[in-house]
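A single protein chain has been omitted from the complex, and every remaining protein chain is retained in its original position.
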């Protein structure tokens, strides 16, 4: 891979129907970064989860809003930034019950953020409700 | 399909290695617009040709430049805008020899713009060299 | 959505087989949820989900499995997953699903396990 930084961006209407497009976008960049198929699948999942949260929670399924995914690839890292100007939330207040407990409570949600954290090496939220909510997540590129 | 207008955009570094990503992006939107597989393939070709021209001619394969493809989908049309701020050119001065003549001259190029014009219903260039060169092309959506 | 996710249902020896294919994400999970609801409403609680054709799952899809497991096991049944591709299995694995769900190699294995256990929960939870 080349030494310089490459940036990619995708903008789509805020609809779960566009998650497949988002995954294609991420998978292409993951492959360019040299990740293997399984790693690409995990990174793709993390970005899907982040975007699904924006679509469902930040924009409450309002298809007239736009989701933006920005990707930056250099020789060390593949980073994604997902920015919304929707509702906002307090990431530290999201409870992380274990899965057995969620099953006992018959919950269908509450897995997304833990998947993101499990997959990516670095995950940071910067929330300014109504103004700009930004999720930045980084995956390190291990060189053989 | 819904009544409102949906917009999509993709930004990638100006490299032919990113044309496959551009085609995936266009093919997804073409399918959303309801075009059949063959039509999607032709529309994808037109955008590929337009972007290949930007990458090769406007930006002379300088990978630090960015290619932007904007797509707009409403109930009547699927439109694409490809904008560059590179070299620019005079579209009306591009000669269109027929293919038999190009073969006689052993040319390998000169097919891109005619493919774009053959595939799309409306093709417009707006060139302001060094500032902004814009290609807008429209495909009408025929309803059954 | 038509080509992105499909469910086919069939009966095999008192077991209900749901073969799912395509991707199970936030867009397609509601269709899967309706299918499970349907089975429960029809009194089918011995469910095998054949994941041979499943290419992708996200938390929305995992959530459908999660939210019905307790009810199905309470009713004496189970929801077993069969033939999960490695690329998809790793996602179940990240969240510890293999410790909570009965995930087996083949549909036959899943059926066999229903045979052995009757409809009873397998005591893993």
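Annotations for the structure displayed:
Chains: A, B and C, in written order; residue numbering restarts at 1 for each.
Basically, a residue touches a chain if its C-beta (ideal position, glycine included) is under 8 Å from a C-beta of that chain, and two chains touch if they have at least 3 such contacts.
These figures come from a predicted structure and were not determined experimentally.
In the full complex, the chain left out of view touches B. Which of B:41, B:83, B:127 or B:141 touches the hidden chain is settled by the complete complex: it is B:41.
Considering the complete assembly, chain B touches the hidden chain via residues 16-17, 19-20, 23, 37-38, 41-42, 45, 48-49, 52, 55-56, 98-100, 102-104, 106-112, 114-115, 118-119.
Going forward, only the chains that are shown with their structure count from here on.
The most distant chain from chain A is B, comparing centres defined as mean Cα coordinates. Taking the mean of each chain's C-alpha atoms as its centre, the chain lying closest to the overall protein C-alpha centroid is A. Computed from the mean C-alpha positions, the centre of chain A lies at a distance of 26 Å from the centre of chain C.
Note on chain placement: the centre of chain A and the centre of chain B lie 29 Å apart, centres being C-alpha means. Taken residue by residue, chain C touches two or more other chains at no position, since every residue touches fewer. Listed for chain B are no residues, as none touches two or more other chains.
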